[in-house]
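All remarks here apply to the structure that follows.
A protein chain is absent from this complex, but the other protein chains hold their places.
Here the chain labels run A and B in written order, and each chain numbers its own residues starting at 1.
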Amino acid sequence: MPETALAIGGQKESFFMKKVMESLPEGGNLNMCLTCGACASGCPATELEGMDPRKFLRMAALGMDEVIEKSDWPWMCTMCQRCIYVCPMKIDIPQLVYHARALRPREQRPKGILGSCDMALKNESTSAMGASPEDFRFVVEDVLAEYREAQPEFKNMQAPIDKQGAEFFLNQNSREPVTEPDELVPLWKILHVVGADWTYGSKGWAGENYCMFLADDRSWEHVTRLTANQADTLGCKVFLNTE
Amino acid sequence: MSRKIGTALVVGAGISGIRSALDLAENGYGVTLIDRAPHLGGLLSQLDYQFPTDRCGMCRMLPLVNRDASSQYCLRKGLFHENIDILLNTELISVDGDPGNFEARLRQTPNWVDPALCIGCGLCVDVCPVEVPDDFNEGLTRRKAIYLPVPHNIPNPYIIDFAACTRCGECQKVCPTRAIHLFDQERGRFRILVVDDEKIVRDSLKALMEEEDFRVDTAESGAQALDMLAATPYQLMLTDIKMPGMDGVEVLQKAKELLPDLTVVMMTAYATVETAVEAMKLGALDYLIKPFEPGQLIPMILRIYQGLETAQALTLNVGAVVLSGGTSFYDPKTGKDTLGYSTYPDVVTSLEFERILNPMGPTGGKLVRLSDGRPITRIAWMQCVGSRDLHENADFCSSICCMSAIKEARLAKAKAGGDLDATIYYMDMRTFNKSFQRYRDQAQKAHGIHFQRGRIHTTVLDRKTGELVLRYTDINGKIHEDRRDLLVLSVGQRPIPGMEKLAETLGIDLNAWGFAATEPFSQTRTPKDGIFLSGSSSGLKDISDSVIQASAAALNASRTLHAAGGHLSPKPSPAAEPMDVFRQLPKALVILCTCNGALAQKINLNDLAAKAASDPSVAHVEVLERVCTAEGWDQVVEQVKTVRPNRLLIGSCLPHVYARKLRKLEHETGLSSSLMEVVDLRTPLLVRGDALPDPALTSTAEILSMGLARLKRIEPLPPVTVPVEQRALVVGGGIAGMTAALAVADHGFPVDLIEKEAQVGGNLNWLSRTLEGYETKALFDETLSRIEKNPLIRVHLKSRVIDAFGQEGHFVTSIEDADGKMQSIAHGVTILATGGNEAKTTAYGYGTSPAIVTQKELAVKLEDKTLDPAQLKTVAMIQCVDSREEPRNYCSRICCASSLKFALELKTLHPDIQIVIFYRDLMAYGFYESYYTQARKAGILFIQYTPDQKPQVHVQDTKVVVRALEPIIAQDIEVTADLLVLATGIQPALPPNLAKAYGISLDPDGFFLEADSKWRPVDALKEGVFACGLSHSPRSITESIATAEAAAQRALRILSHAQLTAGKIVATVRHSLCSLCEQCISACPYEARALWAEQEKVVVHPVRCQGCGTCAAVCPNSASVLLGFTEQQMFDVIDAAIGSAMCS
Partner (left out) sequence: MKIKFTVQDPCQIVRKSFGEPIAEDLRFVVKSIVGEENFIDMEPNRSNNFCCGGGGGFLQSGFKEQRLKYGKVKDGQIQATGAQYCIAACHNCHAQIHELSESYGGHYQVVHLWTMICLSLGILGPNEREYLGNDLKEVAVFHPETAM
């Protein structure tokens, strides 16, 4: 017989997929796979690293936890849910992938994502680019003043931060304030034209949340709570997530 | 006439309804067969060919004994049987009462075209200005508002689509027979009340409906509405749900108190749809979701109007009801439709593809793309669309789509002359009937059809080439792009519309997916005694299973009727003395029908009459107005009684319609109907309105003289009858044999049940439970006690059949008991129920370790507790052991279900047991699928293997190691199991010498060979011998019981007659001319001829002879003669046809 076979048998103690199932409603249907491959057929990450969603799920079902833990593939799956969209058994492969990301020690997870999450934890901006609330306020006010002056039709345009009682709480990807502040303006203009009553928050203004991508649940929760609390504190009715 | 006190109602005239109706009619009961469609045949009217023969064969369901009681032509075109009343456009509304005495309320919607007058000329179609999608071609073509529901019916009257018709009246003007009456409507008398608090809604509805000539009033509140209802008797109310003050539901309730017959339609916004559904339970008929389009509203109003005003309520007293309402199909448009059905014309459903293959279809039967007409060279099928899909609440398998996809691929290949790439994308290829695996293999090997496991995610159109691009992943995880001209979606089944309501009225149950549910161990019984299920209403079935279930339903209905007092044997009503016309000179009466004047417009009937009268054999010629009507027919009877002819020739139209009338005429006058002939004078004259020029007269005269020529030379002989030994013999005392014996005995006929073992029960002696959890012991005990209590059943234990001879009506069987004692039994029918056994094996190390067992051994060990499940940590199972490959190349159908049963049982007992099942295609067909789902949910692992890479087994101490390639991870896996269970399948136990004794054949695997696997699934080619249970084919207990009931039903057709009557047209032998070459014997397709060795004569079995004439055609000496079609007659007819015989 050829190379060693994967051993199955005996009473296997709790393994990865089983644990994930315990945390999901209906177990995410994870063990219901018909191996039809519809997921893999529609997944842009199929063939990357010799992996595809069906194979990934199959490995999990067969208890190949070490292979899963070592694989970089979970970081190449964007959890876009195109698989579950057609899966006849509604199997929540994206959740399995998410949990697979968490199998690695935090420090061994991709540096870019790790760094972005850590940045967001640095101050109350929750910005993956590390911009502080003060930096943010400065950029917003500076750009606003500049445009009010240059384009008189918009001399009354607002870009408030922490406006109490505004209807909409808007967050903002850090890319604009940090690298291309002019790109902030079109959205403000639109909000101005339609007469929206909106505000940024000094806390939790950054829309991105790399702690989620990092599968660092606690930090993810921290970031999310911070921004949600700010919206609550300001008494906003609608949270507009621009991400 | 053999009308019985007991009558049955069969609801749905698809093939299963037809089968049930014919069975009951052949038993001698009166049957009312209804269908809501305007035609017979159900789904099958749209399908031309069926697997596994790739042809039709529906006519094989027609009666073979007493065949003159029924029509004898293509059954797709129509059906007449003297005991069957067919009501089309008719729905069942309710059933009240008790078994044996139900009152069924029906509603029949008449049409504006009188079917008795419509001659199908089609002039109306040419002038009709309205075009709508044609349902018959699944909407792929268009038809007019006046149209033929199917193109091939006999007779085939046009009908009018009420919803589409604009009542312009053009058709009425051109109809030559005045068959159309459009304006029998007084819509102004139909009063509608609109209740809505929004003025714009009220006003627009009023305007819309007034445009359709209805009388509409409006109310702005519930209170106002109630006042108006109290003052005026409205017929229909449309009411909004959300209104200030009194809401719509309250209006509904109060209105119903005022006017209980008021029809109410709720109007609702999306948010209150649930309320509307609730309102329907409170008596609302339907609901409309706002905002609605006129295109939605008006058809609904018209439908309601049509139903209320023109539909006729009928009430029937029936003893039993058979529901064969069929199935509908999943519409991919209603789902996510990633496969592009609603976007791309070249993505079609399987039903649409069947229409594309048909010459009457959208492309005239050519394989060209619907999008751009270019030839189709690559087709893909996608299985399980709307089946096996939790998104669509379809945790079931639709059972037939795998086989129909293979069939469609084979037909497409044949049509394209082989130049076609056909690929079927599938999850499990469910070829679960005995001949299906070979059919699949042949499709793959001989026809080059590709089978690709896997599902396509999405279809994309390449706009440059018009190709459909399908993206799929192979088993190794490689992505492929497959370019196709056509994608066929094998759509799954859905319950028919209205099933829920019907079930509620009838008091029957529905399963989780809305199909009719059956009682344990029965495919036909419902909780409501006397109401039975037939065909696909309880889950999609192929033709053979539908036909079996239909006969089983007929059997149970018959049993109800019988128990209620009707006795099966026909009681002939007094008939006129048969007229002896032997050796008399022909004295013909000729009747010419004017067809309501239409014929008289085309030809001079008096000239024709004079011409006919000049023939010396014609005694009298009479011209009548409308022979097809009751009054017209009375005149015909009168003429026959006055003239006393010995030949009757009627020149009218639609000869097929007259079969039943002629039989009745014979009954009343004594003139044999074989001496009557109806010829079609009109059709040749009225083809699409082009009046024939002068030759018309000649051609009409020729038609008439051809009929006369045939009549003149007929030798009138009394029909042959054969007495029936009204006793059955059943070989085999398993559940099938016992069931069949009881079914026959319950009808009052004695049965001998022969069992070779010391006790009856067969496989029930070791089985304990079914997958559904039903206890088989209870079934066994109950059946056994009924057998023991029934004085009509003689059980012969430890006995075997030594020899047998005979044919339907009369067999003699010799049996021998354990002491060597012989006895002979005379019986009229034989039912073979010799059963089957679990197959033996030497594969996978069987026999080398006690830890390797078969499924049966596992069942026994679990039952007698020699195996303790608590000691098992890991269990492996291997499916398809020695099965689905030569030499035993068939699926045993039940092994996958059994493995699921054992696995789920073990998991329930000990959730920590690890179970791994190695399978090829998991045959969890029908509702078994939900158990497959449950099994995966319970954590049971399923590993697929292929026959070229089977699992390897070796024994390691007390354990068994199974090693196999896991194809998805492309790595071997190794299961170290405490127990390995082998699914070895079923082998039949039908000894060849027994088959030979009864003159029947076995299939290559030793199972019973059916006369026709689809249409006569429990009959042997030799009439009078039937089979059921495992000797017929591998089946579950419930399915085996259905075959047994079907076999009993088929037997009862014969047993219920004291004598069998041969058809009027049968073959005989002129022994003086016969050279004993025996060509006729081998040519006879019904085994109706034999060489009588002692007398050196070829003899014809008259009852078995179907009058096909093949023998006459092959006989080199004209010694084989088909009575009614002698050579001299035929020469005369030919002479008449070429115009030399008339008046000569």
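One rule holds in what follows: a residue touches a chain if its C-beta (ideal position, glycine included) is under 8 Å from a C-beta of that chain, and two chains touch if they have at least 3 such contacts.
Worth saying up front: this structure is predicted, and the values here are computed from it rather than measured.
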item	value
Residue in contact with the excluded chain [from A:S23, A:Q81, A:Q108 or A:Q164]	A:Q81
Which of A:S23, A:Q151, A:Q164 or A:T233 contacts the chain that the document leaves out	A:Q151
Residue touching the undisplayed chain, where the options are A:K18, A:R137, A:K189 or A:H222	A:K189
Contact with the hidden chain (one of A:E22, A:E107 or A:E243)	A:E243
Contacting the left-out chain in the complete assembly, out of B:R142, B:K199 or B:K336	B:K336
Positions on chain B contacted by the hidden chain, ascending	336, 338, 458, 460-461, 463
Where the missing chain touches chain A, by residue	44-45, 47-49, 72, 75-82, 85, 110-113, 115-116, 128, 147, 150-151, 153-154, 173, 175, 180, 182-183, 185-187, 189-190, 193, 207-208, 210, 212-214, 242-243
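FYI, only the chains that are shown with their structure count from here on.
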item	value
Chain B - residues contacting chain A, complex	336, 338, 384, 388-391, 427, 453-458, 471-475, 477-479, 873-874, 912, 914, 916, 933, 936-937, 939, 941-942, 944, 952, 963, 966, 968-969, 971-977
Chain B partner contacts - residues on chain A that touch it in the complex	1-12, 27, 29, 31-43, 46-47, 50-52, 54-55, 58-59, 61-62, 64, 82, 85-86, 88-90
